[in-house]
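Below are the structure tokens for one structure; questions will follow.
Omission of a single protein chain aside, the complex is shown with its protein chains in their original locations.
Residue numbering begins at 1 within each chain, and the chains themselves are lettered A and B in the order written.
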Amino acid sequence: MQVYVCVKHVPDTAANIKIKGENDYDTTGLKFVVNPYDEYGLEEAVRLVEKAGKGEVVIVTVGPAQAATTMRSALAMGATRGILVKTDDKFLDSRTASKALKAAIENDGAPDMIFTGKTSVDTEGSQVPYRVAKAFDFPVANEISALEVKNETATAEREIGGGAREVLEMSTPCVIGATKGLNEPRYPKFPDIMKAKKKEIKEFEPGDLGVDIPASNKGPLKLEPVPERSGAKMMQGNVRESVEELVQTLKDNKIL
Amino acid sequence: MGSYFVVKSIIMLAALAGAFGLFFVKVRHLYRLMISVEGKSDFSPDRLADRIRESIADVLGQRNVRRKTWAGWAHTLIFFGFIAVQPHSLELMIKGVFPGFEPGLVIPGIYSVYLYIADILAPLVLVGLAYALYRRTVVKPHYLSMGKDANYIILFTSVIIITFMLINGVQSIMPAGDHGFSYENVFPVSGIFISLTGLTGMDRAGLFVLHEIFYYIHIGTILGFLVYIPGSKHLHLLAAVPNVFVKPLEREKAIAKSDLEDEEAETFGLAKVSETSWMGVLNFYACTECGRCEEQCPASGTDKPLSPKKLIHDLKEELFDNSQYILAKEYDSVLPIIRENGRITEDEIWSCTTCRACEDICPVNIQHLDFMFEIRKQRVLMEAEFPPELVETFTSLENQANPWGFPADTRADWCRDMDVPLMSDNPEAELLWFVGCAGSFDDKGKEVSRAMARVLQKAGVNFAILGPEEVCNGDMARRAGNEYLAQMLIMQNVEVINQYNPAKILTGCPHCYNIIKNEYPDFGASYEVVNNTELIRQLFDEGKLSVSRENMEKLTFHDSCYLGRWNGIVQAPRDVLSRVSGGSAPVELGRSGYKGFCCGAGGSRMFMEETIGKRINNERAEEVAGSGAGTVVSACPFCLTMLTDGLTEAGSDMKIKDIAQIVDEVIE
Partner (left out) sequence: MPKTGVLIETENGAVKNINYGLITAALGNRENEVVAFVTQDCAAKAAEELSAYGASRVVRLGVAGGDINSSPDLCAKALAAAIEEFDLKYMAGLATAPGRDVFGRLCAILDAPYVSDIQSIDYGAGTAVKSHFSGKTMATVKLEGSVVLFTLRPNAVDPVENRVDSETAEFTADISEGGKVTVKEIKASQQGRMELTEAPVIITGGRPIGAPENYKMLEECAEVIGAAVGASRASVDAGFAPHSMQVGQTGKTVSPNLYIACGVSGAVQHFAGMKTSKVIVAINNDKDAPIFEKCDYGIVGDMFEVVPVLTEVLREFKDK
């Protein structure tokens, strides 16, 4: 079984993002990790291959040279080897990224399954699984929290609000965008961390794969911090008044 | 008559050869087993004088044993009485083979004095045994193993002592006759004893028969005992002394550093009993299952499956079960310690708070935690098997260098408005204050840090903190078995600290204190480390701090395990509390000082669920709440959290403060 997992190199969600200039952020001292949603996809891929008893899990990353370090942690979680398409573009658009992913996978082998995360936690684009699927002309299901693959049929479940779940069926090969609940990604064993250091990561320039990164790709026009919490607004009056004020405030701030 | 002695000689020779032979074979087997294990010990026979002094104090002085008063005295009586009869028993054995052997004729003075003393000490063994029997049948403490083993030993010993006295008694009323040495006045106790039996009138032949009967029972029991010892828990007779001799001489100790760079290493931590060192095996042999460790253990005491005694016992059983493979060095065939239906379970391993009460109380210096730490290390590094709730903590430590996952660059935010310098701005600071994660990110901990910063500022101390350059000290990861993560964190800190090369490091958290002081040296950072309580006491002594408004509240102090038991700091906090309370000492809790009871947070338990048995912090909080004090003072941020929760659960309105906060309140 040949399974590919698209893995993105993103800043740790727990870290502060220091904005640099108008539309950039400072990466010095910033901890990068495997996009958390991609980890669910990776774990699922590894389990599928383990269950099949043969095959490999190949992780594919489009990102900077430093992404190799986060790829090592994905390799420690059970992936067989990696492919890195190098670009220094921090805000590479989803269309180009998907084209690069497609080219890299196609160049490598014939996928039986492709996994991605449901979205990346940096640019929150939520579209790569669809674009990759379209490029391969595969079925796709995103935000998947339960999956069963049997006899070339994949049955996937996704939450559609209010606790209701949609059950989708498709043939394999297909693209699955994973989310929380699909599994508990494993904590790597130390020998696997050491082995991961020696696993192969093939590096490509986008041009090697015939992918063109448009020069106009400059990311957002502006990046602004969301103000930190600075003391609570306390609701005043009796119970009824304070609750009404709270609900109104939540409404005014588009939280409800 | 002469022919009887010939027969006796032959019987005795055969019996002695058989028993000693068997004993030798058994001991040789145990010894071979001990030196056939794979693990390497880091023991070096240094400081011989200290080792001898310690051994004398603990063995001949019975110092450690008597930390439990009554049982200790009973043991002391048994110990000395039993030792005292041994030369006599040896004499009887030789006599049995060589009837002419008569030390009384060669050294009558010394011999008489010896017998006189032995005859007084021997019956005292019976007093000790009587207490032991009383404990086993009436008191029945839960921590005492109630196997047949102990009863046999009591029976054997009683028989040996009673027959010793009977032999003595018979000898004392037997006419000196042909052997020429008179036993008439050398048995102060047995003499009186025999005179009460009415045997004094018996004829010589009758007395001889009696003597021979007692003789055979006596020697037979001793030889039986000899053969029995190596296979019983009474192996401690042989192993305790060497175990005390090789014990760590310092209270402070470090978790063994695993060489993770070693590409040859196939495994880390302790997967199989065969991977322990000869010192580990000696530990198993030395255990006599007295149960003091279990009595002190906070996990055992709150109905967790862990008992330190059981752990050691089970490891010993594992060793014996696998002895054939170990002796043949077929280590691959040795079963792993943690396995399905194995003796030792994951729950036991993860119940430990690493408070070290077991090691501290152990009369024969068994190092229970060395096994605990190594087994955890194996579980995490090799199997990634650990309580799942630790994943969040490990990941946060890995990514943001604190257990809760607060952004690493906000580490110094607690002192934003306080004019606390960073080492990078004040590299010449005399004191590098390693604030720690709790002191930097936890609200309660931050309050403590702010109080301590004010104290330092008022005392005019030239200090600085690392701020975002600091990462978690590695204690949590290390004690949870994640040696890899721990070493990453330790190395980061070591690099930063070495760059500043401070004269002294201050820590408010005992976990920071312990690991930086005792474990960082293995990673290339050896510095003088001082704890808050010690520094504050020193600042008072030097007159740099003075009390302006005395504390009027009745205080009690909860000892942190990592300050007290791990590092011997029990007096400094008490001195400080007395100082701020106009000389009145804090109320002592029932379990305090070296016998302090854990709050439940140590050994990374702070970051695990506690679902089995009673919560340890509740157990402690109830004791604290019943102390009669108005405020409980702690000197560890984790104790502070655990006790706060425990006191809430107990419905107590008792106040809880860190020692730095108390001091901050009373100084000018």
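Throughout what follows, a contact is a pair of C-beta atoms (placed from the backbone, for glycine too) under 8 Å apart; a residue touches a chain by one contact, two chains touch by 3 or more.
Treat the numbers as computed from the prediction; the structure is a model and nothing was measured.
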Of A:65, A:110 or A:246, which sits in contact with the chain we cannot see?
A:246
Positions on chain B where the hidden chain makes contact
389, 392-393, 396, 403-406, 438, 441-445, 607-611, 615, 641, 644-645, 648-649
So that we can see where the missing chain sits, which residues of chain A does it touch?
11, 13-14, 16-17, 19, 23, 25, 93-95, 119, 121-127, 129-131, 133-135, 138-143, 145, 155, 157-171, 174, 179-181, 219-226, 229, 231-235, 239-240, 242-244, 246-247, 249-251, 253-256
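FYI, only the chains that are shown with their structure count from here on.
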With centres defined as the mean C-alpha position, give me the chain A-chain B separation in Å.
50
Touch list for chain B against partner chain A, complex:
260, 268, 380-384, 386, 388, 391, 394, 396, 399-400, 405-410, 468, 483-484
Which positions of chain A touch chain B when the two form their complex?
12, 14-16, 18, 29, 31, 33, 184, 186-191, 193
